[in-house]
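Structure below; questions to follow.
As you look at this complex, bear in mind that one protein chain is not there, while each of the others sits in place.
Residue numbering begins at 1 within each chain, and the chains themselves are lettered A, B and C in the order written.
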């Protein structure tokens, strides 16, 4: 599927990846769910569902709804907890799958503790600190929206692990560049952006919010131009490698993120409608490179033609 | 077209409107452009293209592009200037059309001066201060994104006019509630939100931004759930009446904004694809009220069924 | 039971015809390699035929029960209720519908000789048909089908052709008994039934579960939740368990023993 002559490998935060296409946290389960569809080693890697110290149940239904070219979710970080992940999920993955573990907590100490426990686990190549979950009242929104809180979080998680540390930023901020600089200053190895955009929808017939929680996160193709803007802004603000996320469903979408400065990309919501989406993005990216005479996909990074800016 | 029994009239910032459906600034020209399609007096009113003290030429092309369920624009506030508006546009509108004049400037003094000149012009029932244009470097983005600057702007424009003063907020902020409170504190009579969301898109074939300006504003159905979230948040933060804007294309969309707390709505991008969109929203709103036994459309305001929140 | 294989095919539409009222039957060519499915399993279908160019609205696939499988042909019975099904209704023969499946865990096999009652309400009728097909060889089957009006009743002829004991109910009495299908269930339970299998709107399933519990009979519910993925990764289809926490309809269900859920908390 990959033309011989194209070198798809990239480096992200010190990790060598087979190719720049990963699957995004919360859209790829613990990887195992995609085994019926393809060999997970075909991807650059995947980010597992965000883990907390203890298992979490999440919000009552309805948790999802469809909107124009996108969806809303308010899962509220239901997950099996870090111990069950290490014991039951990780060992079942085939060797050679690059797993990025995503970390979440309601207190900074919890984040740090989860980071500690994940460090050294076989197959886990990096950690992604989810500072940006848009629908947990006591959690993500504050961490990722306040530069001081974010700094504390990055410092604590940085100290808790020797693994490469990615920080996943919230899009619900006035200046993503400021948040990017905070992460760089506190020793993060890379950034992932964006998480879902805070949103709301209502059923005019029942007059109720479509989600039990009211607020939810908007994801899917609708947010791509917002995500691309933020990656472009972050890439100009910091030197850190960036994993671009938001609405990616085709190889052309992925190319856009690389051109504005991302080193790799994550496919999210598209996995739901097409379980082969990430694989198809990988194949299409290789075809794009072959068609455009790009020998190394890494050369696309920041290769936007936008003189003077 | 309007069932007899439904009272569609609403009050917005002290202005009595025939119905709560307006057309948004920059999507309805100076009104005259829609005369081939319907009688402008059928709407609650319209917001004219933002006016500056002097005429402005705007950005070079390309200025627009299509994205998933939306569009990007970087018009950069091309307009005829306040004097030409008063001399050439306003007098040609039929009597009885409620015109909201939108005001913009690169300095606060310019805003204030434009407000002064518009005050007293026949047909102009209110002013809308565009504090939120997402693509003018020296202008909108700073006014609407910094609470202190926004406060100064509202104070100055408030002092410059006796007309009802609406402030149009930027969506590109961490807390729209904070900005809403600033406007309330400085004596605004109402809020309009949201303006277009800052965004970026790239053509992977040419590797160039799709817009000459790179950055542009995302509008259309894609942003509706973001707009609805912000109106909901603003309505809970302040007592000011709110004009809801963002992705409205059908009566059901308009109902959603009223339910989360808007007093009126503006139809924007939908006018492009359907020059009768605003009229159809008005008709559909009347039909919705008739079907649901709502005697006065004003009763829908804030009638969300979301106990405990 | 080891999970059967799951595949994605862009299946050609073979037929797409009205079944009366708002209901239609879609026949897809899923290919000979399509895995066998158990009664109660489902597929995720793209909301309408795949367009001539990408269009992202509506975005999410729609869950539909496997109504019948004949070689490479897979039938789905669906009701046009909203955007996705309206667009599916416009799919022309030769166009393709993205199909992922079979998904979920179906109905448990009835014990040999057990007298079972199947309760189908509205679109839920499609979910219990394959169970009727397979169960009637094992023991007596009573099928209770309900809908608002006669024309909304799905698959009546197909059930009739099976030769099972068939009873109908409609809200307006235009077919069978006037009233709710659960009133039929109450009757049938009093006549003697060993297990209940139900699919339909939430209030119907809550009532069916209550009736079965009162009669001390096991009750299996097939839930019709909103879904984004259908295979356990979005966590969007959660329903409350009777134990703390949530089950996923697409992965742990769609069929659940009623007692394992907090049925009053179903969406």
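The working rule: contacts are C-beta pairs under 8 Å (C-beta built on N, C-alpha and C of every residue); 3 or more make two chains touch, one makes a residue touch a chain.
It should be emphasised that the depicted structure is a prediction, and the values quoted were computed from it without experimental measurement.
The chain not shown here is in contact, across the full complex, with A, B, C.
Although one chain is not drawn, the whole complex shows that of C:7, C:89, C:150 or C:210 it is C:89 that touches it. Summary of contacts with the chain left out: across C:53, C:137 or C:216, the touching residue is C:53.
Of the listed positions B:33, B:88, B:107 or B:305, the one in contact with the omitted chain in the full complex is B:33. Contact between chain A and the absent chain runs through residues 68-69, 221. By the touch rule set out above, chain C reaches the unshown chain at residues 48, 51-58, 82-84, 86-87, 89-90, 92.
Although one chain is not displayed, its contacts with chain B can still be listed: residues 26-29, 33-34, 36-37, 49, 57-66, 68-71, 73, 75, 78, 212, 220-222, 249-250, 269, 271-276.
Keep in mind that, in the parts below, only the chains that are shown with their structure count from here on.
With centres computed from Cα atoms alone, the innermost chain of the structure is A. Highest C-beta contact pair count among chain pairs: A-B. A separation of 35 Å divides the Cα centre of chain A from that of chain C.
In this assembly, the C-alpha centroid of chain B lies 46 Å from the C-alpha centroid of chain C. Rounded to a whole number, the gap between the C-alpha centres of chain A and chain B is 34 angstrom.
Residue numbers of chain B whose C-beta contacts span two or more other chains: 68-69, 221.
Annotation for chain C: residues touching 2 or more other chains are 56-57.
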